[in-house]
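A single protein chain has been removed from this complex, and every other one stays in its place.
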Amino acid sequence: MPQNTDRYRLLIACSDRPGIIAAVSDILGREGANITAFDQYSEGLSEDGMFFMRAEFDAALGATGPERLSSQIQNIAEPYDMQWKLALARRPQRLCVFVSREDHCLNELLWQTQRGDIAASVALIISNHSDLKALADRFDIPFYHFPVTAQTKADSEARAIRAIREHDAQTIVLARYMQVLSEHFVSTFPERIINIHHSFLPAFVGPKPYHQAYARGVKLIGATAHYVTADLDAGPIIEQDVHRVDHRHQLDDLKRLGRQVERMVLARAVDWHVSDRVLVSGNRTVVFPF
Amino acid sequence: MPQNTDRYRLLIACSDRPGIIAAVSDILGREGANITAFDQYSEGLSEDGMFFMRAEFDAALGATGPERLSSQIQNIAEPYDMQWKLALARRPQRLCVFVSREDHCLNELLWQTQRGDIAASVALIISNHSDLKALADRFDIPFYHFPVTAQTKADSEARAIRAIREHDAQTIVLARYMQVLSEHFVSTFPERIINIHHSFLPAFVGPKPYHQAYARGVKLIGATAHYVTADLDAGPIIEQDVHRVDHRHQLDDLKRLGRQVERMVLARAVDWHVSDRVLVSGNRTVVFPF
Amino acid sequence: MPQNTDRYRLLIACSDRPGIIAAVSDILGREGANITAFDQYSEGLSEDGMFFMRAEFDAALGATGPERLSSQIQNIAEPYDMQWKLALARRPQRLCVFVSREDHCLNELLWQTQRGDIAASVALIISNHSDLKALADRFDIPFYHFPVTAQTKADSEARAIRAIREHDAQTIVLARYMQVLSEHFVSTFPERIINIHHSFLPAFVGPKPYHQAYARGVKLIGATAHYVTADLDAGPIIEQDVHRVDHRHQLDDLKRLGRQVERMVLARAVDWHVSDRVLVSGNRTVVFPF
Partner (left out) sequence: MPQNTDRYRLLIACSDRPGIIAAVSDILGREGANITAFDQYSEGLSEDGMFFMRAEFDAALGATGPERLSSQIQNIAEPYDMQWKLALARRPQRLCVFVSREDHCLNELLWQTQRGDIAASVALIISNHSDLKALADRFDIPFYHFPVTAQTKADSEARAIRAIREHDAQTIVLARYMQVLSEHFVSTFPERIINIHHSFLPAFVGPKPYHQAYARGVKLIGATAHYVTADLDAGPIIEQDVHRVDHRHQLDDLKRLGRQVERMVLARAVDWHVSDRVLVSGNRTVVFPF
């Protein structure tokens, strides 16, 4: 491999039309790119059919290369009406993690990012409680305690937005954060806020899903990681998983088992998001998981 | 093992109080019963705590033995306010299967009962359509075509009840039967009607669950087998399972994959029911699965 | 979509080198093909890295088109040292199913092919026993009883090969066929014979895997569908799955539960194979599953 080679990721979403792959391949070929992973999904050429693509490639673009490549992509983006993104793979994303009192999801994220199992770093932690400050300290992560009441909510969100920007965090993870964010906050970070809901959505939307699951007598409990939109618990789903339970499991047991599912589902969703593997299409996601 | 030994199953549900197991063990011990399987579940001695028990045992009770044993159980049943049932294990249950046009669930039941993988026999098939008569004929099972319209519904249900009784069927299985049964019909067979719902309840209650699942963009589809009560899709859940899907699965693919989950979930639920492994407690089930 | 449009599948395997996707896209683009599914997997440009591709596309090629397209692909196949295959998707494969006495795998294949859940047809059934003739008759499938002894084995295999050819079957499925095929037979149908082994290979190779699993006290039983090679139970794995068991499951229970896993794993493997979703690479498979 030549020196100064970097790994890039190119994501594209547009209406499906013939020739897209050829046009993109042509550009990458001219730049001497070596495609290491290529995922594509087409809904077909019918009226509303969309096309989604993710390419990971190695290229020695030099100082001016990324800009040159971007301008070539922009040239084809216009006729095809593409949404696209070019990312440098070796630049790991920085996360802002929101928590309340439960530590299991935060713990899993701290651990997997520290180990390199998730290619991102936790840049800051924001909480409406101070309980998890000790955990943040143990990992040397800045911790912001912004209490939330009806009176302070707008102000706390404004301070959170400032902190997120100061720390240059690109992705926000709600790791069992028990507050509803305002529409303003949500629209500030579109498709960049990931929540873990402790049920198999759309079953048991709203609060206390394990209480609801217990009352309904389900035989599987689940968790759902999704992008946050203005519509509570209704954003595009990234990942879901379940765990088998039976009549012996009381409410506390559902919560205990649920914690394992929640942290695994959230960790996978964050992993895929920071690897640029998730594209949003209306209220659905296209995921090119590993 | 002595000659004339039979295998029995004893099911008990009552408020939990000390001494129940000892009292039952004592009775079975006096009859020389050899307990081959014993499952028990207690919710504890707190105010509402229930106790559930399933014992499978071999005993050479002789001609008058079952009655003698029943009367001894009845003696302890009164002080403990027990609901109980004594069943002869070698007497396989007879099923009445309701279908509409989809054949996959019926097929699975015909096959597993014929093979002996489910210890029951299909005694009759009832349908509001005639499509599956050929399949019934292939297995030599009586097939009743009772069309259902607003006008004929009451009459069709009355004929169904007569057919069920003539064929001495104890359990009714709705194997993708696309009609809602009347409250009268449901209350005629309490805790004896099993339905397969083609979603992970309580997500996507009501009609067209795969359409709903597709629209919501879920990452797992599921199926739920439950007892039918007057409240549609809300009866006690016996079994649930899921299958992973992704953005590539269109509506027809969800249906195709769903068929495999539905028939497996329904077959397990019927298997457990006819083996006297399911007890109902309010709107929940206690299942002692194998 | 223009009239006379057909759906095709193009499969390619070769050493990974830059420009392959662009070259193929270019050819398909010139023929006006609309790519409906595109899967690609690259092992990277390092010394041994391979490249695998599956494209499904609609094109109105006309009478001479397939040949013209093939010749263009052949032009790039030579410099890239490609192995490739162009298939017409609407031509469903014809299967030859080998069985002994167990019917569950055959039953699943008959059922799913008849329903259209697997896009293939069972063209003939060959058995070393006559037990399953009645089942074959029920589905109107030609059944050949070729008993196998040390003396008759070579002759029976020769007759089987003739029958396979007469019925124009492309794929051979060993659906719990309890005979080892000769090296001659296996090499006659390279990468076209699929076997279901009733264990999670490579655990419990050889005969009586459920006995071995029971003796070892495993907590999961499994099944493996693989291509048959001269080396028994060691061919490339297409699909595997497992089912949870516990101490209560006796040998017969493992077999009973195992039957459900076996038939599902085999059905998936056959489905993927006849949809041209499986490529073999050494002793591994690249599967582009749906």
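Order as written gives the chain letters A, B and C; numbering starts at 1 within each chain.
Operating definition for what follows: a contact is a pair of C-beta atoms (placed from the backbone, for glycine too) under 8 Å apart; a residue touches a chain by one contact, two chains touch by 3 or more.
Since we're looking at a predicted model, the values are computed, not measured.
Remark: the omitted chain is touched by one listed residue; of A:Glu67, A:Asp81, A:Asp117 or A:Asp231 this is A:Asp117.
For the chain left out of this panel, the touching residue among A:Asn107, A:Gln179 or A:Gln212 is A:Asn107.
Only one of the listed residues, A:Arg94, A:Lys153, A:Arg176 or A:His249, touches the absent chain: A:His249. Residues of chain B in contact with the chain left out of this view: 1, 18-19, 21-22, 25-26, 28-29, 32-40, 42, 44-45.
The missing chain lies against chain A, touching residues 37, 103-104, 107, 111, 115, 117, 138, 248-249, 253, 256, 259-260, 264, 290. Mapped onto chain C, the footprint of the missing chain covers residues 41, 52, 200-204, 215-220, 222, 236-242, 246-248, 281, 283-287, 289.
Following the convention adopted for this analysis, only the chains that are shown with their structure count from here on.
One finds 42 Å separating the Cα centroids of chain A and chain B. Taken residue by residue, chain B touches two or more other chains at 248, whereas all remaining positions touch fewer.
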